[in-house]
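One chain of protein is taken out of this complex; the other chains stay put.
For subunit A:
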Amino acid sequence: MPDMTALIELDRVEKVFDVRRRTGPLRRERRQVRAVDGISFTVPAGQVVGYIGPNGAGKSTTVKMLTGILTPSGGRLRVAGIDPSRERTRLARRIGVVFGQRTTLWWDLPLRDSYELVRRMYRIDAARYRRNLDRCVGLLDLAPLLDVPVRQLSLGQRMRGDIAAALLHDPEVLYLDEPTIGLDVVSKAKVRAFLRTVNTEQGTTVLLTTHDLTDIEQLCRRVMVIDHGRLVYDGGLDGLHAAGDSERTLVVDFERELPPVELPGARCERVEGPRQWIAFPAAASAAPLVAELAARHGVVDLSVREPAIEDVIARMYAASSTAPA
């Protein structure tokens, strides 16, 4: 009996590519690359999931299989009960896809015209189209942009335009590939707020790939980390830090140059004149460290750096491959 509430189901899904490489003037080497190596997970309807991992880990291959672009080499995959690779066009009516770097809007035409094409292509009835367009325009501040040719929009405006285009047909699942890449702080905040609203009000399931930890923190209750084609983590964000053994960094400017400071539960990573970088476990609080430092030395300025998602994942992978079997 399949889980009826699961909107996305993957069961040992694999994707193997045949890579041909030229090794000499006439010799060619054939090699198999397992881009996705047996991934299983389910996503219930209405969840927002972050799908992260370093470049080449298999993120976009997974998303391409979920959208029906690529045919899996093995395993079972269902989205809204549909086998994406077999019924790609039927599935297309029920999903929305935003490719961060590739706009689907019409460059030389007013933004409104791109939406009109979506309406006709998806055969969205007039009332529903009106309602969805009004909602997107209101929430994403698109009203002043509707009659502007897309080529004149900024990157952030265009991304908002693209996200609206992907939602006009009321998709049950929204896939976003790097939706905030290259955007300024204000645009990022708008996009995130909009996605939250869509998820809570429409119940749209969202799966996003990103390199931006803040996207994950503000949107996703669940994170999946993929590396070398395998799922190395599936859970909450806090657990991710613990599992990855990651560290935050306290950057301190002292009044004068000091030898590397020594603190319990922390270590000095780097010294540059009066500035020092002090690493401590991500799960620990920075407050006692700051109090201790300020008590001992004159502190001019300090800031806390969050661990880069890449570092967290790198550590996590290093840990998973060196751990005894």
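The criterion applied here is as follows: a residue touches a chain if its C-beta (ideal position, glycine included) is under 8 Å from a C-beta of that chain, and two chains touch if they have at least 3 such contacts; residues count from 1.
The rule is short, and it goes like this: contacts and distances are computed from a predicted model.
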| item | value |
| --- | --- |
| Chain left out of the displayed complex - its UniProt protein name, from "N,N-dimethylformamidase alpha subunit domain-containing protein", "ABC-2 type transport system permease protein", "Membrane protein" or "Beta-lysine 5,6-aminomutase beta subunit" | "ABC-2 type transport system permease protein" |
| Residue of A:G53, A:G68 or A:G156 touching the missing chain in the full complex | A:G68 |
| Chain not shown: contacting residue from A:E14, A:D113, A:D234 or A:E269 | A:D113 |
| Residues of subunit A in contact with the chain not shown | 17-18, 61, 64, 67-71, 73, 85, 88-90, 92-93, 95, 97, 99, 102, 104, 106-109, 113, 117, 120-122, 149 |
